[in-house]
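First the structure, which I've put down as structure tokens, then a few questions once you've had a look.
Note that one protein chain is taken out, while the other chains of the complex remain in position.
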Amino acid sequence: MKHLLTTRGLPRDEAIRILDTAGEMAKTQEREIRKLPTLRGKTVINLFFEDSTRTRISFEAAAKRLSADVINFSAKGSSVAKGESLKDTAQTLQAMGADGVVIRHWASGAAERLATSGWTRGAVVNAGDGTHEHPTQALLDAYTIRRHLADGEPGVGLDGLTVAIVGDILHSRVARSDAWLLTTLGARVVLVAPPTLVPLGVETWPVEVVHSLDAALETYDLDAIMMLRIQLERMTGGGAAFFPSPAEYTRLYGLDGTRLARLPKRTIVMHPGPMNRGLEISAEAADSPRSVVVEQVANGVSVRMAVLYLLLAGEEAAS
Amino acid sequence: MTTGAGPIVITGVSLYGDTPADLVLEGGAIVSLSAADAPKGATVIDGAGLIALPGLVDLHTHLREPGREDAETIETGSRAAAAGGYVAVHAMANTTPVADTAGVVEQVWHRGREIGLVDVFPVGAVTVGLAGEHLAELGAMALSAARVRVFSDDGKCVHDPVVMRRALEYVKAFDGVVAQHAQDPRLTEGSQMHEGIVSGELGLQGWPAVAEEAIVARDCLLAEHVGGRVHILHLSTAGSVEIVRWAKARGIHVTAEATPHHLFLTDERARGYDPRFKVNPPLRPEADVEAVRAGLADGTIDVVGTDHAPHPDEDKDCEWATAAFGMIGLETALGIVQKALVETGRMTWRDVARVMSERPAEIGRVEGHGRPLAVGEPANVTLVNPRLAWTVNPPAMRSRSHNSPFSGIELPGSVVATILRGTVTYAHDSLGGL
Partner (left out) sequence: MTGAVMAAPDIARALTRIAHEILERNGGADDLVLLGIPTRGLPLARRLAERIAVVEPAFDAQARSGGIDITMYRDDLRRQPTRPIGTTTVPPAGIDGAIVVLVDDVLHTGRTIRAALDAIGDLGRPRSVQLAVLVDRGHRELPIRADFVGKNLPTSRSERVSVLLDEIDHQEEVRIERSEGEVE
């Protein structure tokens, strides 16, 4: 594994290796001294062309706990805003000696472009590209589900589990990465969304699609339910809006106390954050003991430590 | 690279790939089909193994001058055209300033004449500034020295049905044609690639086939209603082929174009996010490509137009979403058509002459082009060696821009000479220093 760009095509054993490594990383985070010397002398650049304080902080914590030097580069207010291209930025970072580049970008495919164009030699980690993928989020989701429902022990996948992903599938990089990864790990994935928020061609994905949350609760014995954030711009725009009103969305697709009560006792409630309380998820559901939203954040650091370790600790060149 | 317009004799060539003959060219015309009639001192080209076609005519070229000379100029574009076997190109109107006045089209026309490598026929904008609101002075452009007959807002769709109706009616006065870029703007806001399986996986905003087909259907009906001529540019979907086939059967004056890239590449190419494959209209799935090939072979689609769209490296060396739409194609068009249609047995070289020379000249109403290879006709000839394979290498090509989607692909045949009114405007190295 030279880069982590997508979960589509990530082999099962590779994925499990990342989850197992994350488990060991998590244990080190319970110690008094949480810093490991592993990536001493390595430089990780967080290249963010889109605001995402949460993801940036998570990667920053992961890199620092492995003793890497971290440089944060935010496109906001930098030369990028003045028209410097991704290529020039990448080459500048290369000149600064980046061993790893963590990139968040508003354009789908930007991470792959960076990794394959020869603009930088470092390992590239996709921290979310447009509406394409967000592989470390999917890995932390898989890690969280495995901890709760699949013994969480090394080597196991998510075989036999059923996970529902509810909301804006069309524009969600999390949904894409989760759909590929969770099914690779053996889970059954059910996408729940209004037809306007499901991409054309979804019938070729290894998932099932239903257009009613109540029907999904009726039909499937869910182990985990993941609520996706609804972006404000999807609701507005007059005739171009994807559904009639926020109220109708909440009524049909929101997770509230009543629907929560219909879920089996073991079912965990997930959300990649930040949540729109009262829209896709009610406060009652978000704060219930079955919600693992806060734990997802903590697991994010362990998973990102594992990814950085596996990408950056190894030999520098084929010997 | 060019000789004077002295006499030329091409011996033992195959006209249209099916009729052995010699070609004697003198005074800008074909004067005999027998080498025995060649005047003394004529330049001799050994035509053994070569195919002679009427000089190619492109209805759809972006030369970028005036305004974007960093991408292409009339001079570099003319060189690329000659190297691709073209003797005439239609220069699209989306320049800066827009070719929406007699002044601009005459400037382009004059510049083409000065360079003299191909006949440059300016396309006039349908609406002022390509804004889609007010008709440009179509009559003034038609009556100018440039004799404009093809009008197009290409790059943008003439979306307003009333404006389109008026244009189709108005150009009847001078036997003009409206070349439509069929793209519903609302259905394609922010669109990045064909909407389908691949766009869903890549997370790139989809560009539905219906955005093209709805406009094609509407314009066929408008053309029928007012009796005008409409030409569909870069038709790219199976649905569009069906609509045009239906319209032609009804007797509607509609003609259509396919580009080499829509005949050869599919939307699978978007995987990898290489912006060389970003184009408008987008590359479509295999079923559409197949329908477009079938439509071209059966005559539903009249012509192959290159939609040669040069962009400087910085507009392609970036993220997909920021990259410009378009591909260069003048120098590879004939090779792609040979590879996709001739080598597969779906078209003959005579068919190639029809779709790349004769029909484009008819639709554009350009005189002296697309004529038969016969005595007394203009000496506009493209010589092809169908067995001289080459590998596309954009930096080695003549266009100022390098944004070819065919880079690295081997094409089966080569243009070895282009002759415009008896003058060699391009000669391949294999002819040995003509």
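The first chain written gets the first letter, and so on, giving A and B; residue counts start at 1 in each chain.
Here is the rule we go by: a residue touches a chain if its C-beta (ideal position, glycine included) is under 8 Å from a C-beta of that chain, and two chains touch if they have at least 3 such contacts.
Because the structure is predicted, anything quoted here is derived from the model rather than measured.
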Item to check | Interface partners of the hidden chain - shown chains only, full complex considered | outcome: A
Item to check | Touching residues (missing chain, whole complex) on chain A | outcome: 17, 20-21, 24-25, 27-28, 31-33, 35-38, 66, 309-310, 313-316, 319
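Please note the rule applied: only the chains that are shown with their structure count from here on.
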Checklist entry - When the centre of a chain is set as the mean of its C-alpha atoms, what distance in Å lies between chain A and chain B? => result 46
Checklist outcome for this item: Note: in the complex, chain B contacts chain A through residues 189, 192, 195-206, 272-273, 314, 317-322
Checklist entry - What does chain A use to touch chain B in their complex? => result 8, 85-87, 105-110, 112-113, 116-117, 129-133, 173, 176, 199-202, 204-205, 240
